[in-house]
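To keep things clear, I will list the structure first and then write my remarks on it.
Note that one protein chain of the assembly has been removed; the remaining protein chains are unaltered in position.
Letters A and B name the chains as they come in the text, with residue numbers starting at 1 for each one.
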Amino acid sequence: MADRTAGTIYDVGYQRYEGVRLGRRHAIWALYVHSLRGVFGIGRSLSSKVGPMGLAVIAFIPAVFQLGLASIAPVEVEVIRPEGYYHMIEVVLAVFCAVVAPELVGRDQRTQTLSLYFSRALRRQDYALAKFAALVTAMLVITLIPQVIMFIGNALAANNFFDYVRDEWADLPSILGSAVLLSSLVAGIGLVIASQTPRRAYSTVGILAAFILTSIIAGTIFEVADKDVARFALLLSPFHVVEGLALWFFDASADPGTQLAEADFRGVAYAIDAALAALLMLALLLRRYRRISP
Amino acid sequence: MTAAAQERPSGAPSPAATVEAVNVSRWYGNVVAVNDVSFSIGPGITGLLGPNGAGKSTILHMAAGFLRPSKGTVRIGSSPAWRNHEMFRNVGLVLEKEAVYSFLTGYEFVLLSANLCGLSDPEEAARRAVRAIDMEAAQDRRVGGYSKGMKQRLKVAAAIVHDPQILLLDEPFNGTDPGQRLQMMDTLRRMADEGRTILFSSHILDEVEQLAQNVLVIVAGRLVASGDFRAIRRLMTDRPYTFTVSSSDNRQLAVALVADESVFGVELGDEHLTVRTSQFADFTRVAPRIAQARGITLQELLPTDESLESVFSYLVKR
Partner (left out) sequence: MNATVFALTLRQFARQRRSLLLFGLALVPVAIAIIYRLGEHAHQHEETASFLADIVVTAILPLACLILGTSALGSEIEDGTAVYILAKPVPRRDTIVAKFAASALISAAFVVPATAISGLIGLQGVSGEGIVIGFAIATLVGVFAYTAIFILLSVATSRALLFGLAYVFIWEGLITDLFSGTRYLSVRQYCLGIADLIATVSEEDFEANLGGVEGLVLATVVLAVALVLAVRRLEAFELTGTD
């Protein structure tokens, strides 16, 4: 029997980690991948996949519809045009963001695990950046893919695949540019709101209000007030901005009679507005994480 | 209910017993949390003992009607616990989760419980329950500011406010300091002496040993032993018993003891002998006789490993 007064530490097989420490860049990458998987519920229970994946499928429906139409129509038809696509699915984008963003950043606040992240190689801004990048990527999945589906579908349905691609190739950078800009804007707004509170109900409703209510309010102001001044209200409504920037990227003009046509901004105004707003949101997000007490 | 026996062989029909499980299993998907458990307990304190993740909470949840057994039945009194919300007239429940209504004061929290039980004089019942766990000094502070141990005691107060015959407690001593622990043990003992049935879970052997006359040992979802733990120890015949013996001449006694066939190890210490034997009862009879024959005076003969800890580590590692 061991002497009770003298202390002994038994080797029970615990091992220290002696491998390479990969450092900050790998930590950011790991958090990014983990977050992106989490958005779609990959590696989580089935019930956490249903929401985001279901919404993504809904966002694809118009593209698939156009695909089906193009394949059976004898002539080239484009019922659903790329410049109108985002406008068509804007509510889905908002609901997706409102469902996903609170999970992405709210969960760590709710379970009080932020301090664990911040005590690693990861810096506070890195955390914010990784989360932002993850949500932008997730939003790209549901903005970019349907556009690409439509492009390929239309090309396949055209009389000559290569002719179509040669004529319409300019759409590809437009698709990419508009999708990146719009995803950054939506993701930025969502994360700034979601990072303010750990409570899911607040941030979800807050995000939806930021999209849907501002759109309604800006629209009403535009309708009732002096157009020369009130048209600037549209630049504060994410939905209007999204609609406008798509028009600019695809070099289209707004349908007559719509608010966008009446506002008569040059398309580039929406794109610049979106870029500035996305940057502002990113700055606010970084500021939030610089100040948050984990 | 008060007439029920202290302990019964598991699985045997026992209508008067107050908490009874008959061939109960519960699985989550393909993970079996509780595997074919039967027991029956009556008035007094019973400890539900097992390592973390053994299935203690699952059993308590099923007893409280908050989980449907995948197989078998848990009965409270004579009716099944599942979906039987009326049973809470007679049952108090304390679960492990720490969450409380942080915006209520301690007194209001207990009063809430009293009101929900439909008591005729809820204020008086709440005051009595707060007094029973000695929380009067803090009763007008908000629960959100309570320490973990205070919350725990408050949860017990809320569970006993309607004077239940049966008390189910999941890790009731979590977060309590030694003083609070002793005080809560006193409260529980007093309630048991009044003829109530108390089933509490714990993974801390000390707590169970101090409080429970009766234990149910759960390992990996199975009930591996039940009853008085000293009696369980005596059933473990394949494991040697250790006694501490001191006498007027330890060295000579050691020589004599080694000669006996029930003894297979003697260690000579400074003050006493440590003797290992395979026969508990035999040794206690033989040792004095051997000593007497040699003219040695026996000063002490103590079983040293008849602790719950030795029983438990044996059962868990088997």
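The working rule: a residue touches a chain if its C-beta (ideal position, glycine included) is under 8 Å from a C-beta of that chain, and two chains touch if they have at least 3 such contacts.
Here the structure is a predicted model, which means the values were calculated and not measured.
Per the touch definition above, the residue from B:18, B:40 or B:113 contacting the chain not shown is B:113. Within the complete assembly, A:206 is the residue of A:206, A:244 or A:267 that touches the hidden chain.
When you scan A:69, A:91, A:180 or A:292 for touch with the missing chain, the hit is A:91. Listed for subunit A, the residues touching the missing chain in the whole complex are 47-48, 50-51, 54-55, 58, 91-92, 94-95, 98-99, 200-202, 204-206, 208-209, 212-213, 216-217, 220-221, 223-225. For subunit B, the residues touching the absent chain in the complete assembly are 28, 33, 52-58, 61, 64, 66-68, 83, 85-89, 91, 93, 95-101, 103-104, 109, 112-113, 115-118, 158, 170, 201.
Here is the rule we use: only the chains that are shown with their structure count from here on.
Distance from the subunit A centre to the subunit B centre is 54 Å, each centre being the mean of its Cα atoms.
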